[in-house]
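These notes are about the structure you will find just below.
One chain of protein is taken out of this complex; the other chains stay put.
Note that the chains are named A, B and C in the order they appear, and that numbering of residues resets to 1 at the start of each chain.
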Amino acid sequence: MKKIPVAILGATGTVGQRFIQLLADHPWFEIKALTGSSRTAGGRYGDGVNWKLHGDVPEQFADMIVQDTKPNLDVEIVFSALPTQQAKEMEPEFANAGYVVATNAGAYRMPLDIPLMIPEVNPDHVDLIKTQQAERGWKGYIIANTNCSVATVMLPLKIWDDAFGLESIHMVTMQAISGAGYPGVPSLDILGNVIPHIGKEDWKLENEPKKLLGKVASGKLQVADIKISAHANRVAVIDGHMASVSCGFKNLASEADAIAAFKEWQIPAEIQALPSCPDRLMVYRDEADRPQPRLDSNWGEGLAWTVGKVRECGVLDMKFVSLAHNTLRGAASGSVLNAELLVQRGIISR
Amino acid sequence: MKKIPVAILGATGTVGQRFIQLLADHPWFEIKALTGSSRTAGGRYGDGVNWKLHGDVPEQFADMIVQDTKPNLDVEIVFSALPTQQAKEMEPEFANAGYVVATNAGAYRMPLDIPLMIPEVNPDHVDLIKTQQAERGWKGYIIANTNCSVATVMLPLKIWDDAFGLESIHMVTMQAISGAGYPGVPSLDILGNVIPHIGKEDWKLENEPKKLLGKVASGKLQVADIKISAHANRVAVIDGHMASVSCGFKNLASEADAIAAFKEWQIPAEIQALPSCPDRLMVYRDEADRPQPRLDSNWGEGLAWTVGKVRECGVLDMKFVSLAHNTLRGAASGSVLNAELLVQRGIISR
Amino acid sequence: MKKIPVAILGATGTVGQRFIQLLADHPWFEIKALTGSSRTAGGRYGDGVNWKLHGDVPEQFADMIVQDTKPNLDVEIVFSALPTQQAKEMEPEFANAGYVVATNAGAYRMPLDIPLMIPEVNPDHVDLIKTQQAERGWKGYIIANTNCSVATVMLPLKIWDDAFGLESIHMVTMQAISGAGYPGVPSLDILGNVIPHIGKEDWKLENEPKKLLGKVASGKLQVADIKISAHANRVAVIDGHMASVSCGFKNLASEADAIAAFKEWQIPAEIQALPSCPDRLMVYRDEADRPQPRLDSNWGEGLAWTVGKVRECGVLDMKFVSLAHNTLRGAASGSVLNAELLVQRGIISR
Partner (left out) sequence: MKKIPVAILGATGTVGQRFIQLLADHPWFEIKALTGSSRTAGGRYGDGVNWKLHGDVPEQFADMIVQDTKPNLDVEIVFSALPTQQAKEMEPEFANAGYVVATNAGAYRMPLDIPLMIPEVNPDHVDLIKTQQAERGWKGYIIANTNCSVATVMLPLKIWDDAFGLESIHMVTMQAISGAGYPGVPSLDILGNVIPHIGKEDWKLENEPKKLLGKVASGKLQVADIKISAHANRVAVIDGHMASVSCGFKNLASEADAIAAFKEWQIPAEIQALPSCPDRLMVYRDEADRPQPRLDSNWGEGLAWTVGKVRECGVLDMKFVSLAHNTLRGAASGSVLNAELLVQRGIISR
């Protein structure tokens, strides 16, 4: 079967590097183009990139010539790791020109006709694509994944929402430095320290989940009616965002019920069929001191959610701790899984 | 004026070392005895201690002979840095024998007749001393300070409780490694990591504040009726416990009111008169990314609370971030301030 | 072909855990017994171990009952991760009883009749085994691997010794905390700090290399005549010991020669045949800022040496930086490779 040709927009940054790593030997997709800024375009990728992942630049891409980020690429899907401002400008151009834009950027997460997706959480939101194309007159479309901190908590929240009905969510996150890209957080700011502020992360944590937990009917998204409070902190961790989460339920639930909901969750067949889906997507740890970023970020090749410490909350109903790998589950892999779902559902044809 | 002779029980540990540092040149108190375990008793303090503070062991104490922890010391006040189990056994013996036991240990924080005190928060709880002596038949008494994580948040909570009436408190802490003493947290556990569990800290955070915010009338303590949920995390910070706190109020308050309550708080005259009271006890930072442990733990010689990020909470009413130095405000200094208050109120006479 | 039954002595510690991880699916060896201290013996391994590696205890060992460390095990080879004192006492008993003792402990590294081995460096030292058995009257024998800091530098040193003849070596190491085991280094000591002292590590670095670079003739070891100065430092790194090394040569060499010696080194056929031998054992980095522990410790599945920064030394002749994974190359894997070499050479028969 022929592979689908894809491009990576903004391929030299840290998320772009992850895209390359993830797609280098992908069974369905084949990287045919890499784009970069004016600084790197026209040169070898191996020369333009400051490779920050373990190992070396995969050989087959080191010699690829970096192109300008323009909708003249001979591919079907573009994975976007563009900076926000450039994403805002260029992603509609690509969508208009007929490309599928699977974006990790934040520019188009919130419009109601653009699916903000985690395949394990809200696969049916792909139904928004038709609405999007109809309303905007695009031949292609944009499908977005969430902010990395939001990704960290979404599957557990979805499971509890399905089981008990979420009324309120209180989240305090402790987030890894890799979430800020490179050079990102100065070491003088974070070594032996905690920074109680990360850009507009609180707002994203308070709004993106309402969209992901919303219902799509007749091509329209009804955003979920949940009260959310979030406070994002940066900690001296390399990879792995952790969140301390308290939830208020519509339906009463015992601690045993709440734990069982996590433990008994099964990967849907549709998701299992995706090439990037690992054996485990939900890891429940019984130990009082887990999950921990250093020990638990890499379950399921960095795609699993690790949860633990489910117990009654003295203020809301129930609380837990959630952890996921922010640059894998939280970024590049999210876009790849979104694209895989589109193929699996036949929205992109192979 | 003659100084009051005091002893430090458990003087070789990290809290014991802080007591020595704080009391070395105290205007009211004079260290006359140091006690230690069977390993160190009988030897020079300088030989028995593994000094972990900056600088060297103060010269006048290096040659002092460490004594057994028995109530035969020629002092009036004993500052206790004993380990919990030993504190449980020995502190009543000291109190029974007529000593004032100003303890940092956790063994006797919760009995209703033992004042659990932060002078800036609940000075009137000293009225429990008479009840304690009457009920237990002790010539002396025990006065305790809080767990270090609780100390971190108490003055801000007290201020908001006075102003708006607290109904509920949700706290997620990020706590420094020095809170675990020495050797304490293994580096393999915490370097580049977060541990979402600290012994019984959640329970302490959910219960001690109710006692501190309670009212004493006719020698009886009425514990405060507040719903509290707490989750304590250990982070790779040397000194300074930080807490992300959301509060529900009885009386409506605007963000401006909530900030003003912090900014306008004044040090009570009685507290200002204490020798250890610094110029500033409450520091409000307007920056979005403050307080931070590395930048803000040492205000007021490590005794001040630094607060910031007051804003509306999407689930409860209002939230903020609180920070204090855990081994100064949170431990040894707390006991010293308690003893100073007893002198200031004439309960201990000079 | 039948697998050789082996045991792990001291299986619950951090090195013991690595042995289990490495031998869980080994093509030549099969773990038949695990031993532990009086605390863990008699119970399930899964209950006795405080598992510190990524993932969980491999299932097949979680239920194995931990045995006492006594030479009554039904195996041929024992891999020893015993603490020094116990190793000193028990390893000769095992060797005397006919076991092959492949030890990572430090108790028997220095006697001249006990091979101190890194297969890539001094495979011919296996000839000492006969001498050892003859002199000591043992049916079995002990074969040791080096201290983890020594392992870090030995292959590069061997390569330069072969090429240019080493006269003097000056080493300053920056070593990872995992080298101290668990709980090991207290976080209060190492977070944001460097400790310029690691037990007897300087002595080991100044003496073990002379034994490894020595020649064996007629079953006798002639220790190498090289001047060595070493200074070991502990740094806040999880895994990966790094060394800044300056060398004085017998034969003049240009910088280009010195680099070429590293780049052109080939894995000997005998070593390539070992099951644990990775594709790459020597990685040369041209970048000025490499090797780095976080980026380069895992080459060759943690068994490779990464070297770089070869340049003239203003005091001796030539200098470089060497890095290796201290708990893989430096500890458990070293013992496993030693045992594999014994099988490969037919000294242990399958």
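By definition in this document, a contact is a pair of C-beta atoms (placed from the backbone, for glycine too) under 8 Å apart; a residue touches a chain by one contact, two chains touch by 3 or more.
Quick caveat, the model's predicted, so the values are computed rather than measured.
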For the full complex, can you list every visible chain touched by the one that's not shown? A, B, C
Can you say which of C:A41, C:A97, C:A260 or C:C313 touches the chain missing from this structure? C:C313
Determine which one of A:E93, A:E167 or A:D189 touches the chain that has been left out. A:D189
If the hidden chain were put back, which residues of chain B would touch it? 54, 191-192, 238, 294-295, 298-299
With the missing chain put back, which residues of chain C would touch it? List them for me. 168-170, 172, 174, 192-197, 206, 227-231, 233, 235-238, 242, 244, 246, 248, 288-295, 308-309, 313-316, 319, 321
Taking the full complex into account, what residues of chain A touch the chain not shown? 52, 177-178, 182-192, 236, 238
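Note that only the chains that are shown with their structure count from here on.
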Which chain wins if you rank chains by how close their C-alpha centre is to the centre of all protein C-alpha atoms? A
Inter-copy rotation, chain A to chain B, in degrees (Cα atoms; steps of 5): 180
Proportion of interface numbers common to chain B and chain C (over half same, under half different): same
If you count the contact pairs for each chain pair, which pair has the most? A-B
Whole-angstrom distance, CA centroid of chain A to CA centroid of chain C, is 41
Using mean CA coordinates as chain centres, what's the chain A-chain B distance in Å? 42
Chain B touches at least 2 other chains through residues 192, 236, 238
